[in-house]
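Below: the structure, in C-alpha cells.
Only a single protein chain was left out; the remaining protein chains are all shown in position.
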Amino acid sequence: MQHLIDIDSTPVADLEAILELADAIADGPGRFQHTGRDRVLVNLFYEPSTRTRVSFEIAAMRLGLRVINVAASDSSVRKGETLQDTFLSLQAMGPDCIAVRHPTNGALGGLTEFAGPEMHIVNAGDGSRAHPTQALLDMYTLRRHLPDLANRTVLVAGDLHHSRVTSSDVALMKKLGVGEIRLCAPPELMAASAVTDGVRVFDDFDAALEGVDAVMMLRIQHERLGAMDAPEGEDYHRHWGLTNARLALAAPGCIVMHPGPMNRGVEITSEVADGPRSVIREQVTNGVWVRMAVLSHLLGLPAAG
Amino acid sequence: MQHLIDIDSTPVADLEAILELADAIADGPGRFQHTGRDRVLVNLFYEPSTRTRVSFEIAAMRLGLRVINVAASDSSVRKGETLQDTFLSLQAMGPDCIAVRHPTNGALGGLTEFAGPEMHIVNAGDGSRAHPTQALLDMYTLRRHLPDLANRTVLVAGDLHHSRVTSSDVALMKKLGVGEIRLCAPPELMAASAVTDGVRVFDDFDAALEGVDAVMMLRIQHERLGAMDAPEGEDYHRHWGLTNARLALAAPGCIVMHPGPMNRGVEITSEVADGPRSVIREQVTNGVWVRMAVLSHLLGLPAAG
Partner (left out) sequence: MQHLIDIDSTPVADLEAILELADAIADGPGRFQHTGRDRVLVNLFYEPSTRTRVSFEIAAMRLGLRVINVAASDSSVRKGETLQDTFLSLQAMGPDCIAVRHPTNGALGGLTEFAGPEMHIVNAGDGSRAHPTQALLDMYTLRRHLPDLANRTVLVAGDLHHSRVTSSDVALMKKLGVGEIRLCAPPELMAASAVTDGVRVFDDFDAALEGVDAVMMLRIQHERLGAMDAPEGEDYHRHWGLTNARLALAAPGCIVMHPGPMNRGVEITSEVADGPRSVIREQVTNGVWVRMAVLSHLLGLPAAG
C-alpha cells in the first residue's frame, strides 16, 4: 500500500492493519517516537484547515518527521500552476510523503500515476467526496466503544451532502462490517453517493435515532449552503439538532460523535456536545494516533523495542 | 504555576523565578538546549504578528520543542468555531503548551478552566489589556541596566490607550518595585486602566521626561486610531515624539525602550532609536531569553549540568 487515496481503493487488510497500529501507538507512543527521523511530510492544503492540518503535523512530529506546510495562498497556486505540476515540483525536492487537501472531488486520484516509488500520497480531504483519515479515526473511535460493531446500529446525520466525511465513513463502515448503517438528513442535504446497498435512509430525525448505538452528527456547512433551499439556524435546529431529549430515543449508552468544528446550538446542543455520551474530544485525540498509524504504515516505519 | 495569563494573577515568586531563569539562560543557553525535546508548542494567533510569534518560536526551538503555528486565517476560525472549542480540539491532540494571541480583552482567562493538568497556556497578547511576556522582557531589560530599580523613575509614553503593553508593564513594575512610575500620553490616548495608585500621570511630555532613568516609548497605532480625535503624523511627532533634544531632559544615562514595531519620525526619531541610549534591539534579544524562561518554568524543564 503506497498511497491512501480513498476507502474504496484500499484493501481491507491495510485498513485493519492501520487500525491495529493505531491501537499499539495509543498504548505506547514512546516506541514510535523517533522512527520517522529525517523523513519529511509536506502538507499541501488548497483549502484552509486547522484541525486536519495540525493533526497531521503533530502526528508526523510525534514520529520524528519534519513537516513543511504549503497553503493555497502560496504563490505557484496563485500563478495558475496545475495541481500535477505543483505535486511534481514538490516531489522533485525529495519529501517522503505529501498530504493533500483539495476542493475538487477526485483531484488526488490523478496524482498517483506521477508518484515515484518512494513517494506516498495521503488524501487529507478532497471535495465533498473523500476524507479517509477522518473515516479511519471515526471507525477507530467506534470500535473502542463498540467492539462488537457487527451487532450495532450507527446513524450519520446532518448536512450529508456537503460533508466529505459521509461517503468515506459509510464506505469504511460497510467494509469493516457495521451491523446497520443509517443516514438521516433534510432531503436537500442528503448525499446521493452515500445511499448505497444496505444503507437505511431516514428523513425523520426522531425515527432515525430510535435504538442507535452511535450517532455521528455532521456540521451544517453554512458557507456552502449558498442559495440552497435548506433550513437554517433555529429552523434547522428544531428539526435536525441533537438535544438530550432526542438522544433519549437512542439505545442506552449511545455515543455521540462529531468531526468538528461544531455549530453549537444548531446541529448539536452544548448539553450533548459536552455531556457524558459525547466522545467528540476523544475523536480528535484518536485522530493523532490514526494519522501516526497511516504515516507509519505507508512509510514502513518500524516500532522500537 | 500552570499558566501565564496576566501579571496580576501571577505570584511574585513565579515572576522573580522567571526573571532569574532568563538570566541563567542568557548566560549559558547551551545548558537548556534540548531540555524540551519531544514537547510541542502551539502558537494560536488570532491576530497576525511577526515579532512575538517568531520570538516564541525561536525560544521554543532553542529548548528543543517542536512548534506548530495556527493563524486566524485558518479554517476553523473562519468557520465560526469558538475559541473554547478550538482550544479544546488542539488540547485533545496532546501539545504541551499553547501560546494564544487574541484581539479580545480577557479572552484567555476563560480557557484555563478547560485546560487539562498537563496543558500550559501562555498569553501572547490579548486585546489592549495584557501582554505579560512583553512586560517580563521589559522588566528584565530594565533590571539589567538599572539593578536598583527601587530608586529609579520609569516613564511609559505614547499611545497608552491602544497598547496591550501599558497595563502589563505598569502592573509588573508595581509588583517588582520600581521607585516611580510615570505615564504620559495625549489625553485621548491615556489608558484609564493603567492609572492606578502610585502612578504619576503627565500630559506634558517634556515635564514627564524630567529626570527619568528609563523611557518606554509606545507605538502610535495608526490602524486603531480610526476616527479618534487624536494627533497624527507631524503633529503627533511635534508634541509626543522622542528626540535627542527631549531626551536631554532625562537623567544622564537614561535608557530608551520601544516594544516595536517603530514608526520612525513619529513617536521616535532614528537618532534616538539607533543612538547610544537605545536598548531597543536588546529588548528583542531578551525577549527570547524571557520566553525560554517562561516555557521552561511552566513545563518544568530542568537545566542540564
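By letter and in written order, the chains are A and B; residue numbering begins at 1 in each of them.
Heads up, the rule we're going with is that contacts are C-beta pairs under 8 Å (C-beta built on N, C-alpha and C of every residue); 3 or more make two chains touch, one makes a residue touch a chain.
These numbers come from a predicted model, not from an experiment.
Asks: Return the single residue from A:5, A:25, A:90 or A:181 that touches the missing chain.
Replies: Reading the full complex, the residue touching the unseen chain is A:90.
Asks: Which residue from A:2, A:82 or A:270 sits in contact with the chain not drawn here?
Replies: For the chain that is not drawn, the touching residue is A:82.
Asks: Across the whole complex, list the residues on chain B that are touched by the chain not included here.
Replies: 33, 47-51, 53-55, 57-58, 61, 73, 219, 222-223, 260-264, 281-282, 284-285, 287-288
Asks: Counting contacts across the full complex, list the positions on chain A that touch the omitted chain.
Replies: Residues in contact with the chain left out: 38, 40, 42, 66, 68, 70, 73-82, 85-86, 88-90, 92-95.
Throughout what follows, only the chains that are shown with their structure count from here on.
Asks: As a quick test, compute the distance in whole Å between the mean CA positions of chain A and chain B.
Replies: 40
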